[in-house]
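Complex shown without one protein chain; remaining protein chains in place.
A, B, C and D are the chain letters, set down in written order, and residue numbers restart from 1 in every chain.
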Amino acid sequence: MHTRHMGIIDVVDLSRSFGGQQAVDDLTMSVDSESITGMIGPNGSGKTTTFNLITGLLQPDSGRVEFRGTDITGWKPYRIANEGLGRTFQQARVFDEMTLEENLRTVETPDDDVDEAVDRWLSFVELDDHRHHYAGNLSGGQQVLLGIARTLMLDPDLILLDEPFAGVNPGLVDDIAALLERLRTEEGKTVLVVDHEIDEISSLCDELVVLVDGHQLLKDEPSVVREDDRVRESYLGL
Amino acid sequence: MVDVTIILSLLASGLLLAGVYMLTSMGMALVFGVMEVVNFAHGGLIMAGGYITYWLFTEVGVDPILSLVVVIPAMFAVGYAAQWVFVEHVVGEEDLYSLLLTFGLLLVLESTFRVVFSTETVTIPYLSQGVDVASIGLSLKEVASGGIGFVVTGVLFAFLSRSSLGQAIRATSQAPDLAEASGINAPRIRAITFGVGSLLAGIGGTAYFISYGISPIGGRHLLLIAFVVIVLGGMGSIKGAGVAAVLIGVFQTFAEYYAGSHRALLVMYLGIAVVLLVRPHGLFGEPEDRLHG
Amino acid sequence: TALSGGGGGGDSLTIGISVPLSGDFSNLGSIYETAFDAWEQNVEDSGGLDGTSVELRKEDNQSSESQASEIASQFANDEVDYVVNAYSSPLSRAMAPALEDAQIPLITTGSLNYEIHQGFDYMFMFEPPLARKGAGSILSQHDDGKKVAALAVDLGWARLSQKRFVEQVAPDNGLEVVYSATHARETTDFDSFMLRAKQAGAQSFVATNYSHHVVNMVRSMAARNFTPKYVDAQTATAASIGNDLGSLVEGLAAPTMYMQQFDTAGNEEFLETFKSIRSSEEISADYHAALAYGALQTFEGAYANAGSAEGSELQQQMMNSEFETVAGTASFNENGVQDGIPWSLLQWQDTKSKQLVFPEERATGDVTWPKPW
Amino acid sequence: MVDLPPIDDRRTFYGIIVVAALVLATGPVSLTPYGMKVVYFLFMYAALAYAWNFLSGYTGYGTFGPFAFIGLGAYATAVQVVYLNLAWPLALVGTTAFVAVFALVLGVILLRISGIYFAIATLLVAEGLRQGVLIETTYLKGSIGLNVAPLTNTEAYFAFMVLAFACLVLTYETATSRFGLRMLAVREDEQALSTIGVNPLRYKLSAFVVHGVLTGLAGSLYALSLGFLFPSTVFSISMTITLILLVVLGGIGTVWGPALGALILIPTQEILTQNVSDYHMLAFGVVLIVLILLMPEGLVNELQERGYLPRSRGV
Partner (left out) sequence: MTDPLLDVDGVVAGYNEVPVLKDVDLHVDRGEVVGLIGPNGAGKSTVFKTVMGYLSPWEGEIRYDGERVGDVQPSDLVKLGIGYVPQTQNTFPKMDVMENLRMGAYTVDGSAFEERAEDLLELFPRLDERRHQQVRTMSGGEQKMVAVARALIADPDLVLFDEPSAGLMPKYVQQVFDRIGTIREERNLTFLIIEQNVPVLLENTDRTYVLRNGEVVGDGASERFLEGEELGDLYLGGSTSA
């Protein structure tokens, strides 16, 4: 069954299992261009696996991923990234023994002015004081921020963020949220963000996708999703 | 023309060689499994065991197999101390540092042997008589050292799977700081592991000495063989090392018979590249992906 | 370096010695060193060569080629009169170019790969290439020993020796080589090789490898019930072989070019001085020592004949003369390779005693045939 | 302290290079043949150390198999000189191509594994190649060895010098470029690197090929300078030990480290062997252990830590 191309990214009938575990199960979902979409779901429902499948770090057992109408299934991760699809990791994976500046310079930037981009993103995440420090010496939350800045260097059209708020202090959470909002309105970027900070996600996102057992349970506006009985019971624990 | 006696003879010979290879490889697999340290000094430690036996035999007149009573505690102590004094400092650092550090230890051991025992290969007139089993001729010394190999391997498995010390050893390897936070004295566990690894090497050295003879740099060849064994078995997998030792011992014997020793070695060394291509983590190793960060 | 300026043409002579005092061959190094010292002392005691004093300059080549090459340059630089390299063909070969340029004769010992001598006029090989006349002659006399297996360690000298045996000695003596192979230097387990030889129906066995190989090989033969009538092993001359093999050593034959009981030029003095320098048990005046001493005796002869230490004249003398040495009468062929000193054959008669069994004129005992075990 | 322009500055760097090259170029007139040999073996080790550092220092793919390329380069050159009668400079071109292709293929296979696996695999492959040469008795002559016409002292001196300087310049240019940063990132986290648009294989494979070619050329010149090839000579583990030690001493993953290491260690080794010959391997081992325990990152990093050198990739 083929779905028509709808959003900037279309995941079609995607499945992936590990041993006996079906981590992603016939998942079909799409994200509208220039939206901020949230993805929530219980622990182990397949969110990170979906990100890994989209960005080419894992290969699906079946199904496909289309980015702006192009089938990118089976592409190498770096090609996907250069196509305009950036991501962060659930646990920050910065280059420990490189300085913050070097971390950012490493990125395959489409931007001509690398220096300017470095300055811009470093100061955005308020890490310019650490510019010449090794990334490995940052605190846990600071590493999350650096991870986001590094992804932004890629200037991606679609940004996948895996729990960017986890472990980040509330002030910065708001700043990041504001940034995402600006990226969308000013630069026309699309954001897909996974997080368990339900309040933050709800106020930030246009729509929420709820993943349960590897497939999409529903997709709707946050207020609707939060009132859904299944979500209340199995996710929010209310 | 397939001659059954030949096949059986080769098989017997291969299995006994495998027994020795088990001894000379297992300690390295253990140390790697626990500390992710590839112990280049292992080759020197094997020879150290052999030289202890040699010294006891020539100077004191101790029977070589009985000498294990000294070799085992002595080598354990050597390993335990080496871990505290040297290797502990590079645990958790980049691989290269532990490789180089243990390489330095290997050079020191080798040169010490050279100065103390001279460069000659020494052998021992011991259990040289043959035994006839079903018209296959075997030499008693090979039976003895191969036998020691299989027995010691059995004991090691029992130790690692049954004892909580065995589990603590594994835990320490995976997350040393967390092991501490679980009440495990990680440095002590590592020292014990290195001690056990060294005593295995030492027993291997005794067995090798009884069978074939030792020399200051004689451990290098065994080091390479140990690499072949543990990469084939899957690094860090003790079970893998055991199985791979059997495969390699038997393969080498047959390949030498049919194709000569260089071709046997060529296939063993280059073959490992092919194995890694097909099964990057050997027969029993586990991949290291970090998809969850 | 410690080396000070030249020696050529002055009132004293200088001989550069390159010897492996460290590294893999350092054991032999000390035997060679003692032999060189013995020669130096003997010359000194007799008031120099023709009244000219001689100085030996010993340098450690660490068993390493680049080091040997540097040492050769050093010798060339300092214009020594003559150079001896003790041990290993690669090390000898590494020294050759610099000395060839400087026209200083280089004589090697313990370096049996004669192929490396091509193209060098000033390079001489003192140790004779292995001939195995003894094995050939004995085997040709026994019908139950004509099927031969040959095994060599895969090193240049051993392969060349084995080749000569298989291609010349065997056909010349009506022998049939039923199995011929090389084994890696690191081989310790010889079961496969022995099974192959046995399977091939070998009645006698000729080995060209190191003595620890010989020990493991013979043990493997015994365990595998492979009992050739005759076993000839190139390096089986050392006393340790007897200790290690016990009764298995009986009947084992080994080619040699020197025995202490030889009645050769300067042998008595050599042994006496050698023992006075190193009386210890572990180093004995074996053929390595004798050849090192002999290599210097060659210089003695060439210098006496030439009447000068001029490189090209020494070289001419070496090409064209015969030299009396502790190992016998030495001479060199057109490639500078020894063709004078003959090989003898000894056989272990029990764990302690060895008898010379070939050639007949030197023999001290009869061949034990077949070997007893 | 005197006020000097920063040492990592491009102009300073090339200034140092040019002055050093001019001084060293007088070697053949100012040095005895023996002195020249000592210096050109120093160049050789520096080149080998740079080649190793290029791969292992920057991308973190630590190899124990440089002797694979030393041997391969040496035999490739010898075959062309002996059987095709090519002049040696021409043969070096052929060797470069051959080794590059070989390294490319080997790299594609071996670079799928990393860390300790890679280190061991390279060691085993190199040993395997040595066995292969021993088996080939027709052309390569196995253990009997091959003769080639030796280079003159002056030829060898300049050839090694050019190679060593080329290695240094290449390292500097790479280390200060974005290409070099990405090689470093390969060392840090390849998967993360691929998600920011960079193909890790491109960088590590390039590094592997460069490593192979530089090592192969050094090996070729080594054989040419000696005038012969034996498997045991060119497939030499002890050379490998020495060259790695140089890098560790000088500073892994730095521009000046290998040169500094060679300048200190090679003369030290020369002195050690002449004075304590029996113990020089022992001394080597002890130095290695002490270095790893006290100064694992090497001299350059240590000097940076203490503030004597700027923290910069150009140092």
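What we mean here is this: a residue touches a chain if its C-beta (ideal position, glycine included) is under 8 Å from a C-beta of that chain, and two chains touch if they have at least 3 such contacts.
What you see is a predicted model, and the numbers here were worked out from it, not measured in a lab.
A.B. asks: For the chain omitted from this view, which of the shown chains does it touch?
C.D. replies: Spelled out, the missing chain touches these shown chains: A, B.
A.B. asks: For a quick check of understanding: of B:Met22, B:Ala168 or B:Ile225, which residue touches the chain that isn't displayed?
C.D. replies: B:Ala168
A.B. asks: If the hidden chain were put back, which of A:Val114, A:Ala166 or A:Leu179 would touch it?
C.D. replies: A:Ala166
A.B. asks: When the complex is taken as a whole, what residues of subunit A touch the one chain not shown?
C.D. replies: 18, 21, 40-45, 47-49, 90-91, 126-127, 129-130, 133, 137-142, 144-145, 163, 166-173, 175, 196-198, 234-237
A.B. asks: Please identify, in ascending order, the residues of subunit B that touch the omitted chain?
C.D. replies: 164, 167-168, 170-171, 174-175, 177-186, 286, 290, 292-293
The rule we apply is simple: only the chains that are shown with their structure count from here on.
A.B. asks: Out of A-D and B-C, which chain pair has the most contact pairs?
C.D. replies: B-C
A.B. asks: Report the inter-centroid distance (CA atoms only) between subunit A and subunit B in whole Å.
C.D. replies: Here subunit A and subunit B have centroids separated by 47 Å.
A.B. asks: How many angstrom lie between the centres of subunit B and subunit C, each centre taken as the mean Cα position?
C.D. replies: 37
A.B. asks: As a quick test, compute the distance in whole Å between the mean CA positions of subunit A and subunit C.
C.D. replies: 75
A.B. asks: Among the residues of subunit B, pick out those that touch two or more other chains and give their numbers.
C.D. replies: Those would be 114, 262, 265, 290.
A.B. asks: By the touch rule stated above, which residues of subunit C touch at least two different other chains?
C.D. replies: Residues 26, 154, 184 of subunit C touch two or more partner chains.
A.B. asks: Which residues of subunit C touch subunit D in their complex?
C.D. replies: Its residues touching subunit D are 1-2, 21-23, 26, 59-60, 62, 64-67, 69-70, 73-74, 76-77, 89-90, 93-94, 96-98, 113, 115-116, 118-119, 154-156, 158-160, 184.
A.B. asks: Across the complex, what residues on subunit B touch subunit D?
C.D. replies: My answer: residues 32, 36, 38, 86, 89-90, 93-97, 99-101, 103-108, 110-112, 114-115, 220, 224, 227-228, 231, 235, 262-263, 265-266, 268-270, 272-273, 276-277, 280, 290.
A.B. asks: Which of the residues in subunit D end up touching subunit A in this complex?
C.D. replies: My answer: residues 178, 181-182, 184-185, 187-189, 191-200, 311, 313.
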